[in-house]
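A single protein chain has been omitted from the complex, and every remaining protein chain is retained in its original position.
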Amino acid sequence: MLQYRQQANRGDWVLRDVETVLASGRTAFQSYLFFRSPSQGVCVVLDGDIQSCAADEALYHEALVHPAMLLHPAPRRVLIMGGGEGATAREVLRHPAVEQVVMVDLDGEFVDLCREHLADWNAGVFEDPRLELRHEDINDYLAGAPAGFDVAIGDLVDVADWDSPAAALYGEALYRRLRERLNDGAVVATQAGALATGNVAGHARVRETLAGQFREARSYGHIVPSFFHLWGYLIAGDVDMPWSAGDWLALFEARCAERGIELPGTGAAALGSAFALPARIQRALAEAG
Amino acid sequence: MLQYRQQANRGDWVLRDVETVLASGRTAFQSYLFFRSPSQGVCVVLDGDIQSCAADEALYHEALVHPAMLLHPAPRRVLIMGGGEGATAREVLRHPAVEQVVMVDLDGEFVDLCREHLADWNAGVFEDPRLELRHEDINDYLAGAPAGFDVAIGDLVDVADWDSPAAALYGEALYRRLRERLNDGAVVATQAGALATGNVAGHARVRETLAGQFREARSYGHIVPSFFHLWGYLIAGDVDMPWSAGDWLALFEARCAERGIELPGTGAAALGSAFALPARIQRALAEAG
Amino acid sequence: MLQYRQQANRGDWVLRDVETVLASGRTAFQSYLFFRSPSQGVCVVLDGDIQSCAADEALYHEALVHPAMLLHPAPRRVLIMGGGEGATAREVLRHPAVEQVVMVDLDGEFVDLCREHLADWNAGVFEDPRLELRHEDINDYLAGAPAGFDVAIGDLVDVADWDSPAAALYGEALYRRLRERLNDGAVVATQAGALATGNVAGHARVRETLAGQFREARSYGHIVPSFFHLWGYLIAGDVDMPWSAGDWLALFEARCAERGIELPGTGAAALGSAFALPARIQRALAEAG
Partner (left out) sequence: MLQYRQQANRGDWVLRDVETVLASGRTAFQSYLFFRSPSQGVCVVLDGDIQSCAADEALYHEALVHPAMLLHPAPRRVLIMGGGEGATAREVLRHPAVEQVVMVDLDGEFVDLCREHLADWNAGVFEDPRLELRHEDINDYLAGAPAGFDVAIGDLVDVADWDSPAAALYGEALYRRLRERLNDGAVVATQAGALATGNVAGHARVRETLAGQFREARSYGHIVPSFFHLWGYLIAGDVDMPWSAGDWLALFEARCAERGIELPGTGAAALGSAFALPARIQRALAEAG
């Protein structure tokens, strides 16, 4: 039978049974694979890397979107960089203040495949009149984009090789341009790779880049079992941030209540706890910084 | 080359490269395997299940031991059920009030192997005069044990089949006898299997058993990457417990400071956060209960 | 990346990298998968079993077809039972005496997929006016078929479970009916599963069935590397057969020369040698018989 093989660590491989291949091929930009696994449901792969699996995409996307959206007092205009599956937009659109979401994903063919194969994840969002979907390079978009964003969410592919062009998706040039398109008090969040003891260099690099552009840049992490690691995120902005996990939790609970939002995958408490990284990860990040 | 294959979920397998087989064979009670992996360092396997790996045994053992030890105001006599690797005893003995630790692990041959192959993990603890090491069945021991324990830690093998004799390691009979050997205000903690969305039944069953014997029984979870899941624990006792993750954190920080203890793997903050389980895990536990 | 997993023996698994999934799904009768492997080229899978791979399908199909076709002095009408890939028909049609080939493969949708994805293997045969393609159950076909076949070739799926309906593809009823449709001097050949020391029972069973219907029934085997075993075939008929491998070889050489046929994969010498099974396989077959 078919299996999907994924490298989890140096010398560690994961093999997942594949029940069905839903689609596989290449767009103009990348190779894709949509398959169904007995344990994870539908999984999406780009250029050989798992992007999301049905079984825990809620954990990944809630943790990516809500800290930034909840930290901002009233996010009206939101930029999504990447996010082809549509699940990031789905989470953003749950916040009642949102008036406009600009989602910039280079690969229109991939987005169409997600509309077809991930309808459970993105049901309705691509029809939501608040969503403006654009297919262009994010750096090109930012060069000419109008200003006025309150929140920007980076849901771009992970970088395996920091000497490759993909590094531009997390580079200083991108964040400098982004900064110029933000309103005062804006918040930025991005996925930022695994937080594994022997493997924090990629995360540390993105943090340094964000810290060079914004007054605050904080790491947080949430378990996403299909990624086999504590998964890392960054939140940044020229804003005050809660200090402790408990303070984040208090903020999340207050604003979820205020906005009538539930977080069915994570919950406000676990999302607050995401800001209490294990000591050894903190140490590894400090050493890498 | 050799690889170690581990089932992570239904239909999901992990293959780890094996650099060296340190020891493999059978004791009178179980099969064992000690091997070195490029990513996880020395790993210990009993009857086909990974017990601990060097790379993250600190996360596992700190999360197992310290919540109970820190909740108790002055733990002097401690019972360890199982714990052959010696790392549970190592963590217990860091608490300055400890006068006596009774460690009951059925399999003396396995403990000897751990002394030989895991010397980095247990260095010194088996020579510590406060440790009394006994090799007998934990249920037999409890039937005739003296009373007077302040804390009891369960570090016994996971149960794959709840109709097998191994279920007695987490059974009502065990906890009833244990309860009779405890001092007033005693705290009990045990490892309690994976907390994975589709797989919380084992954890829920142990929680129910503990809840039948003690006034309080709480679930908590910490990421242990080499187990590929959020790993579940239970803490129980006829004692008051903090309610929120923030309250646990405050307790842990205060008592770590008071006792001069650091938690190099987890840290007080991450250990407090362990009490904020993701919403979907809480829901799964509620449904299983 | 995707891999194809195949069981080679008890406890032995083969993982093949999958470069491309060409097609996967279900027809009315079976699940199918066409994929490309770096080492084997395009591979065809039915109900989880590899049927053929480009890299060595010539070995499999030449060894299946030519001993029977070459043993018959002038095969004019040939029946192919199964053979959906079209490669069996391709080999049959190389014999100049052939006037008509009836190919009976239940699954028309699968044959269409083979025409699309295996055009290199079957190029032209489905357009050959000598080929009559029918989609019905082979036992049903034989019940009403006209007589007059000189050669019949069985290229049907392997039987994993001899208590399942698939066993009817190799059953006494089938061969009894087939016998009634044959001309005097006709020859029958069929693929007959692996010839592996611990695993000859399936082959022995088919041999016994053929031996019950025909005066001669002989086993032979050829290496087909993508099947990881010496692969077994049977040839049967109410005819005289050469005794030794050397006699088979002499016959094959003579008739190949006479008919102007080359065997680019196997060659007459290797095809003759196929009748010299290793002693331990002969012993295993004798014990199973």
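Labels for the chains are A, B and C, by order of writing; each one numbers its residues from 1.
Here, a contact is a pair of C-beta atoms (placed from the backbone, for glycine too) under 8 Å apart; a residue touches a chain by one contact, two chains touch by 3 or more.
Every value quoted in this text rests on a predicted model; they were computed, and no experiment measured them.
Colleague: So there's a chain missing from this view; which of the remaining chains does it actually touch?
Modeller: B, C
Colleague: May I ask which residue of C:Ala55, C:Ala167 or C:Val239 touches the chain that does not appear here?
Modeller: C:Ala55
Colleague: Among C:Pro129, C:Pro146, C:Pro165 or C:Gly198, which one is in touch with the chain left out?
Modeller: Checking the options C:Pro129, C:Pro146, C:Pro165 or C:Gly198, the one contacting the hidden chain is C:Gly198.
Colleague: Touching residues of subunit C against the unshown chain: what are they?
Modeller: Considering the whole complex, subunit C reaches the absent chain at 8-17, 37-40, 55-56, 58-59, 196-198, 222-223, 225, 228-230, 244-246, 249, 262-267, 269-270, 272-274, 276-280, 282-283.
Colleague: In the complete complex, the non-displayed chain touches which residues of subunit B?
Modeller: Listed in rising order, the touching residues are 1-5, 15, 18, 20-21, 24, 33, 35, 48.
The rule we apply is simple: only the chains that are shown with their structure count from here on.
Colleague: So which chain ends up in the middle if you average the CA atoms?
Modeller: Closest chain centre to the overall C-alpha centroid: A.
Colleague: Looking only at C-beta pair counts, which chain-chain interface has the most contacts?
Modeller: Among the chain pairs, A-B has the highest number of C-beta contacts.
Colleague: Turning subunit A onto subunit C with a C-alpha fit: angle in degrees, nearest 5?
Modeller: Copies differ by a rotation of 180 degrees.
Colleague: Among the chains, which is located farthest from subunit C on the basis of C-alpha centroids?
Modeller: B
Colleague: Find the geometric centre of each of subunit A and subunit B from their Cα atoms only, then give the gap between the two centres in Å, rounded to an integer.
Modeller: So the centroids are 34 Å from each other.
Colleague: What's the distance between the Cα centroids of subunit A and subunit C, rounded to whole Å?
Modeller: Using C-alpha averages as centres, the distance is 53 Å.
Colleague: When you check subunit A against every other chain, which residues touch at least two of them?
Modeller: In subunit A, 15 touch at least two other chains.
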